[in-house]
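What follows is one structure encoded as C-alpha cells, with my remarks underneath.
Of the protein chains in this complex, all but one are displayed in their positions.
Letters A, B, C and D mark the chains in the order given here, with residues in each chain numbered from 1 onward.
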Amino acid sequence: MTKYILRRILYLFLTLFIIASITFFLMKLLPGTPFTNQNRLSPEQLKIVKAQYGLDQPVFIQYIRYIGGLFQGNLGTSFQFNNEPVTQLIGQRLAPSMQIGAQAMIVGTIFGILLGAIAAIRKNTWVDTLATFISILGLSIPSFVLAVLLQFYLAFKWHIYPVALWDNFQSSVLPTLALAALPLGNVARFMRTEMVDVMSSDYIELAKSKGNSNWQVVTKHALRNSLIPVVTIIGPMAVSVMTGSMVVENIFSIPGIGEQFVKSITTNDYPTIMGLTIFYSFLLILVILIVDILYGLIDPRIRLGNGGKE
Amino acid sequence: MAEDRNPIVQVKHLKQYFNIGKANEVKAVDDVSFNIYEGETFGLVGESGSGKSTTGRSIIRLYKPTSGQILFRGEDISKLKNRSPKMKKFRSEMQMIFQDPYASLNPRMKVKDIIAEGLDIHGLAKNDDERTQRVEELLDMVHLNPEHMTRYPYEFSGGQRQRIGIARALAVDPQFIIADEPISALDVSIQAQVVNLLQDIQRDRGLTYMFIAHDLSMVKYISDRIAVMYAGKIVELADADEIYNNPLHPYTQSLLSAIPVPDPEIEKTRERIDFDHSRHFNDQQRFQEVQPGHFLYCDDQTAAKFK
Amino acid sequence: MERILDVKNLHVDFKTYNGTVHAIRGVDFHLNDGETLAIVGESGSGKSVTVRSVLRLLAKNASISQGEVLYHGEDLLKKSEKEMDNLRGNKISMIFQDPMTSLDPTMTIGKQVAEPLLIHNKVSKADALKRAEEVLRLVGIPNPKARMKDYPHQFSGGQRQRIVIAIAIVDYPEILIADEPTTALDVTVQAQIIDLLRELQQKIGTSIIFITHDLGVVAGIADRVAVMYAGKFVEYGSVDEVFYDPQHPYTWGLLDSMPTLNTSEQDRLNSIPGTPPNLLNPPTGDAFAPRNAYALQIDTEQQPPFFKVTKTHYAATWLLHPDAPKVTPPVSIQQRFKKYQAWLEGDVK
Amino acid sequence: MEQVPKIPKEKFKLLNKQDNEASESLGTPSLTYLQDVRRRLFSNKVATACLIILGLIVLISIFAPAVAPHNPNAQKVEYSNLPPKLGNLNIPGFNGMQDMGGKEVDAYKQVGAPKGTYYILGTDYLGRDLLSRIIYGTRLSLIVAVLATLVDLLIGIPYGIVSGWKGGRVDTFLQRIVEIVSSIPNLIVVILMMIILKPGLTSIIIAIALTGWVTMARLIRAQTFQLKEQEYVLAARTLGESSTKIASKHLIPNLSSTIIIQTMFTIPNAIFFEAFLSFIGIGIPAPNASLGTLLSDGQKAFRFLPYQMWAPAIILSLIMIATNLLGDGLRDAFDPQSSD
Partner (left out) sequence: GSAVEKDSKDTLSISSSDVIATMDSSLNTDVIGGQNLTNTMEGLYRFNGKKLVPGVATKVVEPTNNGKTYTFPLRHSKWSNGKPVTAHDFVYAWRRTVDPATASQYAYIFEGIKNAADISAGKKSPKTLGVKALDDYTLQVTLDQPIPYFTKLMANSTFMPIYKPSVDKAGKQYGLHSKGMIFNGPFKLINWNVSDNSWTEVKNNKYWNAKKVKLHKVEYYVSKDPNTGLNLYDSNRVNRLEKISGDTARQVANYNTFSKDKQAATFYIETNQKKYAFFRNKKIRQAISYSIDRDQLNKNILGNTGGFTASIVPSGIAENPTTGKDFSDEPAIKSVAKYSSYNPKLATKLWKEGIKETGQKDLSFNLVGDDTDTAKKQNEYIQGQMEKYLPGLKLTLNNVPFKSRLNKAETGDFDMIVTAWNADYPDPYTFLQILTTGNAQNDGKWSNKEYDDYVKKSATTDANDKQARWNDLVQATKILTEEQGAIPLYQSYQANLTRKNVKNYLVTPNGAYNLVTVFKK
C-alpha cells in the first residue's frame, strides 16, 4: 500500500513535470514579450526588466530555471501584477475557491446521491421521471446562465441571498448552487444507474431474503455498494467544479483562482496562466490520487498492492 | 500399445505462465507432456482453474507457450509466427469449440457469416454461391435448418447455438478439434444432442478430439483416454475405463468419489474420499508411466509399487 | 407427517415487451416437516419462480395471478410486506445459486451472517456475532473467529457457498430453500456442500426445498422429488419412486440422457429432441407433447391431469390413463424398473 | 386426487413419430439486433420525442440558409435590441412591448419601424435578427459537436482498440499518455490552445481533438479488454483472422452501443465547451454566432433584455436535455436485458 502510494506520488510529479514543460514551451511560442507599452521603456529599462524576469537567458536556461523553481514551489512572478509571486497570488485567492468548490462538491454529491437513489428505488415511476428530469436539467443549463438566474431571482428580486461579493457564508450560497448543479446532475444519473444495477444483484436478493425491509436493504446494502463507483466520478466532478468556478466567480465577484485565471487570460499574464495550469493539474491529480486511495479503502475488493487498476 | 498408433499432437514439457515476474504470477500449466493419437478422443478433466482451458488454448496457439514444445503432425507449432503461411495452414487443421453458447457467437453477425468466416479466411469458397452451398451443407451436418442461416445467433437456443459453433469449426475441414467444455452450459436434455452430434461427426470424418469437461460421466462416456489435471499438472493419464476402474492418484480417486450418480441407492451408500493437496504433493514427483499406458504423477517409490 | 408448506394451484405471470410470460401455470406441492424435497427440471422450467413465490421475492414485473401458499395454514400471499419480512430469513430462508455474487462485497462476512439475527431477534450485536461464529464453524469455515472480519472476495467459491448457507441457517429456519446451491461449484466441492446440507438437516431439523437440474445430486439428497416442465409439475414422488419407477416420458428422457459410468461408448445417448415451449403462448395440450416420442393424440388437445401411481407418487401423463396404449420405455428406464421390482420384492422379503 | 375424465378412446393413439419429431423451428420472430434496438428505442416515448426534436434541430441547421428569415450578420443598428414580436398577435412577451423606465412601450413604434416589421425572437445590439442568429448559431454549435464526435471516432476508438487489443507494454505506454492528458483539466488545455492559436472554430476543434478522445479511448479500451476474451473473438483467432479484420468485423460492431452512447455524451459536452469558451471570451469570433456567443451576449444583457438570453438558453438546454435523454434511451435500447 505504502509502496503503491509512493509510486503514485512519483507519477504525480512526473505528470506535473510533463505538464509544466508543455505549458512552458507553449507559452514561449506566444509572440511578443509580456511588457506592455514596451515602447515607453528605454532600452536600458527593458534590459533590466528582462534580466529581472530572466528573459535575457536562452529559452533552455529559462526552462531549467522554471522547473527548478517549481520544485521549490516557485511559479515565477506575475506579469500583470509586477513583482507579485504567482504562488502568493494563488495563495491569496485559494480560500474562496476552495470553499465554494468544496461546498459545491458536497452539495452536489449529497443531493445527487439522494436524487439518484430515490430515482433508482422508485424506478419507472413518476418520482424517477422527476428526479431524472431534475438531474438532466442540472446538466443542461450552463453554469453562467444558472448563476445569472439565481442572482437575479434569489438575490436581486427576492432578497434571499446577497447579490454578489464575498463576505460571509450567505454570499457563498448562490455560487455554490450555481456550481453544484452540474455535479449534482452527474452524480444523480450515475448513482441511479449504479443503484439500479446493484438493486438487481444477487446479494440484494439475499439481503431481502434475510428479512431486511426495503428500507434496510437500501441503507445497509444497496447504498454503500452503489456509492463505491460514484467515488470514481469525483475526479471529473472536481474538474467541472474547477472550470465552472471560473465563470461563477466572475459573475459573483468572488476573489477566487478561477476568476484570476480568466483575468490572466485577458491580460496575457503568462506566468500566472502557467502557474494556475500547473496548480489546477496538481489539484486534479491529487484528487484522483486521493480518490484512488479512498477507493481502495472503501472497497475491500480492490487491492492497491496489485496495481489498483481495473 | 502406443506404437501402433500415430500421434497427431505431442505436447512436451509445456509451460504456460501468466504475468511472469509479477506478484500475481500464475503457473496455469506447469510442465505438462502427453500425446493425442489420431482418431481418438482425449478427455481432460480436473477442477476449476486447474489449467484445462489454458492447455487447450496453448495447443491451438491462442497463447504463446512460455516454454515446451507442441508438435502437430510432427511439426513444432509452438514457435510459429502469427502471420506466417505455416500458421495459416495450421489454423485450418486444428479448431476449437467453445464452452459458452452465448459468448462464442458474435451477436452482430448472421449465422451464415459466422459459419463462413473460416471459408473466407482460407479462401475455401470460390464464389458466393459456393459459399452459400457450403454453409448449407454445414448446417445440415449439424442438423440445423439451412433456411435459418440469415438469422442472428440470439434467435437460437443454447443447443442450437452450440451446433452453430461446431459448424463454424468444421467449415475449414480440420483434423483435430479441441472442445472446451462444449456441453457444460447446456441443459441435461440437450447435452445428449450435442454429444451425439460430436460423435457422429467424428465417426464420419475420422476426427481427433480433445474433450475438456467437468462432467466426469460424460467424459468417461465420450473419451478413449482421459487425463486428470490438478493445479497446472496432469496427475494421471490412462484409458477411460482404466481411470475409472483403477484410479491411482489420490486426486483422481477423490474426484471419482464425488461424481453424483442418478441412482439413489448408489448415492446413499457412497463414501467420499478427501484429497489433501499438501499431503500428496512434493518435489520428488514426476510424470511417469507406471503401468502400460497408465501414467501417473508420483515419486519413483510409488511408481515402483505399481510396476 | 405434518405439512408445513402447501402450495396450491400457483400461477405466476410476467409482463414483458413481447407479452405476458406464463411462467408458472398451476403448480401444487407440499413440503413435509423435516424432509428434503428436490425440484428438478431444465432451465426456464420455472423452478426458481416457484420457490421465490413462496417468499414473495419475485421481480417487479411478476404477478401471482392465482393460488395459495399456505404456511402452517396461513396464506403467505395475503400477508403484508412487513409480515413477510418477519418470516424471511427467520422461518423461511433461502440459498441462492451463485456463491460468487450472493454476498455483499463490502460487508464483512461476520456481519452478514449475524444480520438475520439482528433483524429478527432482540439480541445484542456481540451475541449475534458470537452465534455467527458458531454457525460458521458449523458449516466448516476454518478459524471462523478470525475470518469473520474478512470480506467475501477473500474466500473461495466453496467457502462462500458455505457462508451463504450459514446465513440461511443462522436463525434455525423451519424451511430452507436452496436454489441450485451447487451448480457453480466443482464436483468435489459440490459433494462437500451436499454432505453439509444433509448434516445440517439432521442437526437443526429444517425442511429443505432443493432445486437442481442435476439428477445425480437429487439422488443424493432428496426424500421426495418433483419434476418440473414448462411451468408445471409433471411428476412427483419419493426419490426411489421417481428414480426407479418413473412414469412420465419427460422424466424418462431426463434419466435416459445421462450417461452413467456404465454406459459404453457404443451405446448412443438418448436425447430429448427439440426445445421447450415458448411460455408466451403455452400450448393448449401437454406442453411436452412436441418433444415426446410417446405422445398421444390427446396430448395435443388436453393437458393431462395427475394420475396416481402410489399414495405418494403422481404423474401427469396420459400414458397412465386406463385407455392409453402400453408403451416400451427406453432400455435404461426398463433397467431401472427391474431394479425397483427386485428391490421391492427384496423389501417384501 | 383428480377424477379421471371421460375421453374418447380413439384419442389415445400414439402419434406417428414422423409427425411428432420436433422440427427445429425458431420460436422467436426474425428480428435483427438492430431492429430489436429500434423497436426498443421507439417504444420509449421520451427517447422518440427527443429523437424527433433533435432531428428537427439538425434539419433546421442544415437548411439554415433556407429557413432563417434574415441574414444572421446583417446589421440594422436602427432596429437594435427590439423585443420579440410575432406578427400582430398580442401574445405577452411576443408583442414587441418593452419595459422602459417602468413604462411599457412599443419598441417597434419607438424606432420607427414600418408596419409589418417584426422579429419573432427580437434583435440584438446590432439590430440583427435573433432567430436567424440562433438558427445559424445552433448550426455552428452542432458543427462543433459533429467535429468533436469525429475526433472521438477517429482518435478515441482506434486508440482504445489498439491499447486494449495489444495489451501489455503497448497498453501501459498508451495508458500513461491517457493518464497525463486526463490529469490536465481539459478546459485548461483548451484555453492554452486558444491562447496560442487564435480563437475560432479551428482552434476549438484542435483543442477538442487534443483532449476530447480520452474518455472514448478509455471506454473502448476497457470494452476491448473484455471483448478480446470473448469466445467468438477467440474463435476468429483460431480460424486465423487477422487483427484488423477482427477489429472491423468483431470488435467495432460489438462496441457500437458503447460508441453511440458515448457519442451522446460527447455532443452535449462539445456544445457546452464551446459555450463556455465563448463566455470567457475565447470562442467563435464575431460576427459569427454560436449558441455560446449568443448566450454570453444574452447573459450580459439579461437585466434589461432577458429575451436575448432566454431564447438561446432554451435552445441549448433543449439540445442538452434531448441528447441526454436520447442517450439514456439508446443505452436502454442497446441493452437487451433492460426489457422491462
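As a convention for this text, contacts are C-beta pairs under 8 Å (C-beta built on N, C-alpha and C of every residue); 3 or more make two chains touch, one makes a residue touch a chain.
Owing to the predicted nature of the structure, the values given are computational and were not obtained by experimental measurement.
Here the chain not displayed is in touch, across the complete complex, with A, D. In the complete assembly, the contact with the undisplayed chain comes from D:Arg303, out of D:Lys13, D:Arg39 or D:Arg303.
The chain omitted from view is touched by exactly one of A:Leu89, A:Met199 or A:Val239, namely A:Leu89. When the full complex is taken into account, the listed residue touching the unshown chain is A:Val163, out of A:Leu55, A:Leu137 or A:Val163. When you scan A:Ala119, A:Ile141, A:Ile204 or A:Ile254 for touch with the missing chain, the hit is A:Ile254.
Within the entire complex, the positions of chain A that touch the omitted partner chain are 31-34, 36-49, 52, 80-84, 89, 92-93, 148, 151-152, 155-156, 159-166, 170, 250-255, 259-260, 265-268.
Counting the whole complex, the residues of chain D in touch with the unshown chain are 73, 75, 77-78, 80-81, 100-101, 125-127, 198, 281, 285-287, 299-305.
Following the convention adopted for this analysis, only the chains that are shown with their structure count from here on.
More C-beta pairs touch across one of A-D and C-D than the other; that pair is A-D.
Averaged C-alpha coordinates put the centre of chain B at 48 Å from the centre of chain D.
Averaged Cα coordinates give chain A a centre that lies 54 Å from the centre of chain B. In chain B, the positions touching at least two other chains are 160.
Counting partners per residue, chain C has 60, 273, 275 as the residues that reach two or more other chains.
On the side of chain B, the complex with chain D involves touching residues 57, 60, 62, 83, 87-88, 91-92, 94-96, 98-100, 103-109, 114, 117-118, 121-122, 143-145, 148, 151-152, 154-156, 160, 165, 168-169, 172. For chain A in complex with chain D, the touching residues are 11, 15, 18-19, 23, 26, 29-30, 124, 132, 136-137, 139-142, 144-145, 148, 152, 239, 242-243, 246-247, 250, 261-262, 265-266, 268, 273, 276-277, 280-281, 284-285, 288, 310.
Those residues of chain C that touch chain D in the shared complex are 15-17, 60-61, 273-275, 278, 289-302, 305-308, 314, 318, 321-325, 327.
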